[in-house]
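Left out: one protein chain. Kept in place: all the others.
Presenting chain A:
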Amino acid sequence: MQSVFPQVAKSALTYEVVAQCSTSKARAANMTLPHGLVETPMFMPVATQASLKGLTPEQLEDLGCKICLNNTYHLGLKPGKDVLDAIGGAHKLQSWPRNILTGIFQMVSLLKLATITEEGVRFLSPHDGTPMLLTPEHSIELQNSIGSDIIMQLDDVVHTLTTGPRVEEAMHRSIRWLDRCIAANKNPERQNLFAIIQGGLDLDLRRTCCIEMANRDTPGIAIGGLSGGEAKEQFCKVVSYCTDLLPRNKPIYVMGVGYAEDMLVSVALGVDLFDCVYPTRTARFGNAITAKGVLNLRNKCFATDYGPVEEDCTCPICTPKSNGGMGITRSLIHHLAAKETSGAHMLTLHNVHYQLNLMRAARQAIIRDEFPSFLKDFFATLHGGNKEKFPQWAVDALRTVNIDLLDDSR
């Protein structure tokens, strides 16, 4: 099918770089969306079904979260488009006064069940087994009903490790689908459509895709098809390659990235936005993310550990009772983990705070133009000062942007 476009998208956001790291590609920016300011770099917690895993919207807002994710596919099934239209969108559904970004869904995880044609994605509903067809138009229509501040195009995702002509086909199809998505967006004045760069690990395909999609002038651009099991070196290479090609006046979003190291290295490579279910999911397994690494609090050794989950952490659960916090101990989390849901909720509060706070700290470091030394401190703390433990991929990737983690001079 020959595309009758290209389309050019409208924008409902302003993106203003407030500081640029003088060494790397890291930048701090103010992105103003219909539901308020988002200060980048920013991690966006994932509230798949219009709820951030046990937290009230009030708790999430108190953590300083300005934008969270909902999932178009899940909301399309429950509560469904008709209900969303009747209620007036996802903000009203969940009483969330801040911004929402809607992803489509990880088609990768359902690929076995899906057939992708030029028309759209045909698959059997995992809920009741009925055949469904998701077209670019349908996905945008749903996201228009949801009313999210950032909406994502429907893209043709192939698994990261796929090689051969299928990758190229998917990349070109994603461009054609972007045009259909732009044309279908009924609310460009209040819903920002982001393009998703595809092309697998093939830099030439990524290049074509970046240029083509940049021509559509979408308000923001996501780098998709990554974090699906590829080597970290390749991930960094693709991200860095894309950020070099993409326009500098638009927010760049890497989808599905949530490990602290990955996010910080990506920030150095010029990325603004991240999302991942990792911090909330791992909380439900009893894992606390800390600056010194992940603690599995179900481990017996924490049963009699009466310190806070993380020393000097300013999250609601680690802050001592005397300072207005909850004063939760590792011992209590051990006592509750995987047994009472409120234990999971508490760790979710901590982990989301960790992610948001990490990005806030990175932003401050960029503004002070101390981002390289911030990164060195971060890796030193994470690995107990042992440079031999620094991951090689991170060292290599950061060298490409003039930061040498192993060099002590500042």
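As a working rule, contacts are C-beta pairs under 8 Å (C-beta built on N, C-alpha and C of every residue); 3 or more make two chains touch, one makes a residue touch a chain; residues count from 1.
Heads up, the rule we're going with is that contacts and distances are computed from a predicted model.
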Which of "DNA repair protein RAD51 homolog 3", "Translation initiation factor eIF2B subunit alpha", "tRNA-guanine(15) transglycosylase-like domain-containing protein" or "DgyrCDS14225" matches, in UniProt, the chain that is not displayed
"tRNA-guanine(15) transglycosylase-like domain-containing protein"
Omitted-chain contact residue, chosen from A:76, A:220 or A:343:
A:343
For the chain not shown, which residue from A:10, A:74, A:122 or A:172 touches it across the whole complex?
A:74
Where the complex has a chain not shown, which of A:128, A:312 or A:388 is the residue touching it?
A:128
If the missing chain were put back, which residues of chain A would it touch?
49-59, 74, 78-80, 83, 86-87, 92-95, 113, 124, 126, 128-129, 303-304, 306, 316-317, 321, 326-329, 331-332, 334-336, 339-346, 349
